[in-house]
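All protein chains but one are shown in place.
Take a look at subunit A:
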Amino acid sequence: MVLSIAALHRSTVGRWSFWTLMFIGSLAPLGWISLQAVQQQLGADPAQVIVTFLGIWALRFLWLSLAITPARRLLGMAWLQRYRRMLGLYALFYATVHLLAVATFILGWRPDLLLRELTERPYIIAGFAAWILLLPLAVTSTQGWQRRLGKRWKRLHWLVYPIALLALLHFVWLIRAGYLEVLIYTLILAFLLGYRLYLKWR
């Protein structure tokens, strides 16, 4: 499988097809939850189900974008590099839809509630800060900006690490009775960040 994908990337058509597949595949979670919502399959509180689902997918895409470098190095999948930007942008995309879902479905765009949540709730402040910090990374994710910023590009995109920690904190602060899921995401992130430290100091 891995070999065949690598082979696929040697031709333009192959690269293009796989890129398209990844692009459309990444929209599948949004498509699935939208369908469930339209068919009223989400129970008594569809708002909460949608918000949680989108938030988890934002986190997954962020973790995936952070997994590219370790996977490329450890598994030798050089072709993965092409998809790092797409995964990062999808993290922002799902975080944005997640945020819009909160504002629309949970808070009904009531200004007093929006202000209250954004100023008083630490877990929301952490999540919102992660979203804000993703914006400059998305804007400067193009090759043009990469050229223009030169060495500073790398320094700017180092921001993804505090972003990941803020996103994790947002998740941790939502724990009520079970922490298994949060623990799994924490361990994966610890590995992804720990591997980078290992590369740096070995």
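By definition in this document, a contact is a pair of C-beta atoms (placed from the backbone, for glycine too) under 8 Å apart; a residue touches a chain by one contact, two chains touch by 3 or more; residues count from 1.
Basically, contacts and distances are computed from a predicted model.
The chain absent from the displayed complex carries the UniProt protein name "Protein-methionine-sulfoxide reductase catalytic subunit MsrP", chosen from "Dihydroorotase", "Urea ABC transporter membrane protein", "Protein-methionine-sulfoxide reductase catalytic subunit MsrP" or "Threonine/serine exporter". When the omitted chain is restored, the residue from A:73, A:110 or A:148 that touches it is A:110. Looking at subunit A, the residues touching the absent chain are 37, 43-48, 50, 104-108, 110, 113, 116-117, 120-123, 173-180, 183.
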